Structure formats: C-alpha cells, structure tokens
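All protein chains but one are shown at their positions in the complex.
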Amino acid sequence: MSNPADAGQPGLRLRERFPLVALIAERLALSIVLLFAVSILIFGGLEALPGDFATTYLGQSATPQAVANIRAELGLDRPVTTRYAEWLGNALHGDFGTSWASKNSVSEQIANRLGNSLFLAGFAAIIAVPLAVGLGMLSVHFRNRLPDKVINVLSLAAISLPEFFIGYLLIYFFAVRYGIATFPATVYAEMSFLERLQAIALPTATLVLVVLAHMMRMTRAAILSVMSSAYMETAELKGLGAFRAIVKHAAPNALAPIINVVALNLAYLVVGVVVVEVVFVYPGMGQYMVDAVTVRDMPVVQACGLIFAAVYIFLNMVADILAIVANPRLRHPR
Amino acid sequence: MRLRDIPITAWIGIIGIIAAFICAFFAPWIAPFGETDVLGDVWAPADAQHVFGLDNLGRDILSRLIYGARTTLFVALGATVISFSLGIILSFTAAVSRGAIDLVLSRFNDLMMSIPTLIFALVVLAVLPQNLIVLILVMAILDSTRVYRLGRAVALDVAVMEFVEAAKLRGEGKLWIIFREILPNTLSPLLAEFGLRFAFAILFLSTLSFLGLGIQPPAADWGGMVKDNKDGIIFGISAALVPGAAIAALAVCVNLVVDWLLKRTSSLKGGRGDA
Partner (left out) sequence: MPELLSVRDLKIEATSYPPGEPPRRVTIVDGVSFDLQKGKVLGLIGESGAGKSTIGLSALAYGRGGAEITGGEVLLDGQNLLALGKGGIRKVRGARVCYVAQSAAAAFNPAHRLGEQVIEASVKHSLMPKEEARKRALYLFRVLGLPNPETFGERYPHQVSGGQLQRAMTAMALCSNPELIVFDEPTTALDVTTQIDVLAAIKHAIEETHTAALYITHDLAVVAQISDDIMVLRHGKKVEYGTARQIIEAPNEAYTRALVNVRQDKREEAADQTGALLRVENVTAGYSSFKVLSDVSLHVPKGQTLAIVGESGSGKSTLARVITGLLPAQQGTVTFDGKPLPRALKGRSNEELRRIQLIYQMADTAMNPRQTVRDIIGRPLTFYYGLRGAAKTARITELLEQIEMGKGFIDRYPAELSGGQKQRVAIARALAADPELILCDEPTSALDPLVAEGILKLLTRLQQEKQLSYIFITHDIAIVRAIADSVAVMHRGRLVRFGPKSRVLSPPFDDYTDLLLKSVPEMEIGWLERVLATRKMESAGN
C-alpha cells in the first residue's frame, strides 16, 4: 500500500505516505490532549467532589463567618471556569501561584525540587534497568532450575515490601548500626557531584530495590514469551548456536515488550520517589507535595499533581513511540 | 484439585493470611493489652511481658499490632471488594456491548489511569474530609481502573469465541451472556487478580497512613504505627520495623498464593502493572 512512487503526490494523505511518522505524531497529539484532560481533572475534579472545600479546610474552626472569609481570601467565590483559565494560563508560563501555607512562590520551590527528584529517580533508573534486564535473562537461561527459583522468591519478597519499610531497614542497618551511609539525605546547591551521590546512596538503593523486583519479573515473562515463539524453533532446526539464536533472533523481538515493561515500571519510580523522599527527608517534589496535602495547600497540590502527571504521561508516550519504532511491521509497511 | 497438589509456598501464604484474619476477628481476646493503654516508658525494649517492647507513647506494640490487623484488613478488603466489583461490572459491560459504550468507558479509564495512583490519591485526599468511608471509596475507585483493564482484556478474549456468538444467535440476553457464558471462563485469572489487588491495597493503605493521610490516630493500623515510631530509628530503636515487617509478611503471603493461582492460569492479560 505504501508505494515510493506515491511519496511525491500531494493528494495522498500523510498517513499513507509516511505511516511511521503519522503514528508518532498521533501519539504526541494524544499525549497533549491527555495532559489537558488531566489538568481539567485535577482542577475541576476538586469542584465536583462532594462536600464544601472551605469547610473542610477550616476543619474545627469552621464557623459560617470564617468560611465566608476564607472563601473570599482564597478566591473560591469566583466562577470555576475563570479560575481554571487563569490557573492554566499561568501554569503554561511556568507560574504556579503562591503557596497558601508559606506564601512563597510555588514555581521557585518546584524549580529547585524538581531537579532533585529527577536526579534521584534518574540515578535509580540507570542502575535498575540494566540490572533488571540482566537478571531477567539470567532467570530465563536457568529456567526452573535453582538460580531461577531463588531469584523468583527474592523478587516476590521485594515486591511485597512497602518502600518505607525498605527505607527504614536500610537506614537502621547502614546508617545507624554500621554508620556507612548518611541520613537524612540532605542536598543543597553548593554540593559537588560526588557529595551528592554519597548523600543519595540510601534513597537510591531503596528505589532500586522496589523497582528492580517488578521489572525483573516482567522482563522474564517477556523474554520467555519470545523464546517460545516458532521462529526460535526454526533457529534451532537450522543448527544455529544458542548465542546466535538469542542475539540475532530473540533480542530484536524482545525489544518492544521489554521497552513496555520498563515504561510500566517507571510509573513505580514516580510513585516511589514520593515515599522515599519523605522517609529520607530529601528536598524533592515528593516531600513538597505530601506536606502540602497534609495542610490542604491547594496551589502546591495542584501544581505538583500536574507535574507528576506530565512526567508520567511523557514517559509513557516515549515508551509507546519506542515500541512503535521497534516494530518491524510498522517500520516497513506493505 | 486435591490438597496435596498445593505447593508448600502456597501453604505458607494461606496459613499467613488465615493468621492475620484470626487476629483481626478475635483481637479483643488475643491481644494481651488494650489498644491505647499506656503501660510504661517510651520505647521500652522487649521483655517477657511485651514481646516487641513499647511504642513512642509507651503502648504495647504487640497488642497494637493485633488490633491494627483489624483496621488494615477491613479497609484493604473492603476497598478491594468494591474496586473489583466496580471494575468487573464496567469492563464486562464494555466487552459485551462494544461500540459507543466500550469507547466511552475505555477512554475514561485511560484518562484515570494516566495519573499514578498515589499522586491521584494525594490530590483527592487534599480536598475531601478525612474519614474511613472516604478512604475506602477513594482507594476503591482509583484501583478499579486496573481491574477494568484486566477485566476487559479477559472478557474480550472469551467474548470473541464462537460459543458466545452461538448464545447471541439463540437470542440470549446480555445478562445471560455475561454471567453464564463469559464469567465462568474467566474465573481463574480474575481470582489471581483479586489477590493482586488485595496485596496492593494493603501496601497502598499502609503508605497512605505512613504519610499521615490514611487512618487517623488513635486507631492503630500498621502504616500509622510505622509513622508514629519512625523517629526512633535514628537512635537505633527498631520499634518502627515491627509493623513494617508485619505489612511485608502479609503482602508476601498474599503474593505467594497469587503466584500459585497464576501458575494454574494459562493466560493472564495486562501484566502486573500496579502504578
């Protein structure tokens, strides 16, 4: 259907001439739409929830007069569409307003903290992904034998442990008892790269442990499914060695499912960062958001929620696009 | 299906779960002391009377642990049952109806799933008043999206089989097709998924309580107990590790049973994505 001779004709739709590009553009557009929808959900959804926010905000001290006052003060008496437009408009310029609790600029805080969180998450990802893929391959190689069973049990235990438990366990043994690592994990702008790494050693280890287990189990399943395909039997019947069969025949087809697995687990990372930052008192977005939620500091909550969602949507979009590109059927259409 | 066929790992899991439920049901009779009784010094170490020692307010950790099982299990189970029912009803309806209903439900589900569960929960809990019902409903609705995705995949797998078409040709109504043709063929993967959701609910609830957004004091739930005692870690007090270990142990038991169920299932769609 895709004929090189057609590429020059202006009449044909973009989709038919460059199906790959069209698919990618579609994913991009979808993600942007999704982000907008999420922003409406985060902002507007709060309006749709039952109960009166102003009353909840004041809690014990919710006298009718206090409620009316706080409503005026927080600007809650204006129509929701105006507030949304204003909020979104400012957000697109990077201005997330001022915190109700501390009266500081939210954007300023986010600028500092986002970098910290991304640093932590990124570092954990760099360690966890290759380790997970490697362990997955090992598991498949020793399928149903002792190493596989041991890895299976250990990973099962790891996915059952809550992040904060792992965190405190590591702190208890490595920081307090044996004094190897530092706690809390404070970082500040003037630190050197090496000092930073030292400070985040424990939080990184915690994140890695949590994500590694999930990712490894899924990688194993993906690789196993590829290994049992008919074309792997063909490779064996052609007398090809095990190594060549895996590298040349299994790996290219395992790429797309493994990318999917990694993307799915990056979500764990986004969530894990929040808890780990609270445990280790690390100055990142996660801690910022949790503190804000506890005191119902809405501008901060909404801003953090939007940013977390944006990062998550972005990661999923990249994964989808990579999976599209890795699929030979889509790279070389009929 | 004979009892002998169940592997030992699954047995460990089953026994652990039963033990937790016994604690939950019979807490007032099993616990040596009361949930809120102050009995001694802050963070007193373990001795013959207090197997795990005392917590940050001088209360017996073991007793709080037993009472905590009640709250943890009740909330986690309640949320799982609601999320599962909601997810299955919606996803099966979508799978059988196809067309516009499927499109709308699935798109909405995708939208809800594009925000990680914890983040979504944080945003919502910032607005809503803090009580048990709200907590259970929030957990249930957010988790139902995962159940929806799996349920739809599993139901579609069965819905395209010819015996479902044969039932349609007979003139059978939608309810018959869902409950008598499709559902019986999806029990195995659904049961495994229920277990997974339950394990996730336990961990999620504990995390929320740990962050101060879940069960409110003085009620004891395991996540909250970790939060109460976490300041002792820096001083080498391991009190916070005890409830943490309990959470982990229960989750391990549930996962062992789920693993066994998964091995018995020929196909499971949707992977184990839990974010």
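Should a chain be cited, it is by its letter among A and B, assigned in written order, with residues numbered from 1 in that chain.
Methods note: a contact is a pair of C-beta atoms (placed from the backbone, for glycine too) under 8 Å apart; a residue touches a chain by one contact, two chains touch by 3 or more.
Every value quoted in this text rests on a predicted model; they were computed, and no experiment measured them.
Undergrad: Wait, the hidden chain, what does it touch out of the ones we have here?
TA: Counting the whole assembly, the omitted chain is in touch with A, B.
Undergrad: One chain isn't shown here. Among A:73, A:86, A:108 or A:236, which residue touches it?
TA: Among A:73, A:86, A:108 or A:236, only A:236 touches the chain that is not shown.
Undergrad: Determine and list the chain A residues touching the chain excluded from the picture.
TA: Per the touch rule, chain A residues meeting the hidden chain are 229-231, 233-241, 244, 248-249, 252-253, 328-329, 332-334.
Undergrad: For review purposes, identify every residue of chain B that touches the missing chain, sorted by number.
TA: Given the touch definition above, chain B has residues 1, 161-163, 165-166, 168-172, 181, 184-185 touching the missing chain.
Following the convention adopted for this analysis, only the chains that are shown with their structure count from here on.
Undergrad: So the centre of each chain is just the mean of its C-alpha atoms; given that, what is the distance between chain A and chain B in Å?
TA: Result: the chain centres lie 22 Å from each other.
Undergrad: Flag every residue of chain A that touches chain B in the complex, lowest number first.
TA: Residues 34, 37-38, 41-42, 45-46, 49-51, 53, 56, 153, 156-157, 159-165, 168-169, 171-172, 175-177, 183, 214, 217-218, 221, 261, 264-265, 267-268, 270-271, 274-275, 278-279, 289-290, 292-294, 296-298, 301-302, 304-305, 308-309, 312-313, 316 of chain A touch chain B in their complex.
Undergrad: Quick one: which bits of chain B touch chain A in the complex? Just the residue numbers, please.
TA: Those in contact with chain A are residues 9, 110-111, 114-120, 122-129, 199, 203, 206-207, 210-213, 223, 226, 230, 233-236, 238, 240-241, 244-245, 247-248, 251-252, 254-256, 259, 271-275.
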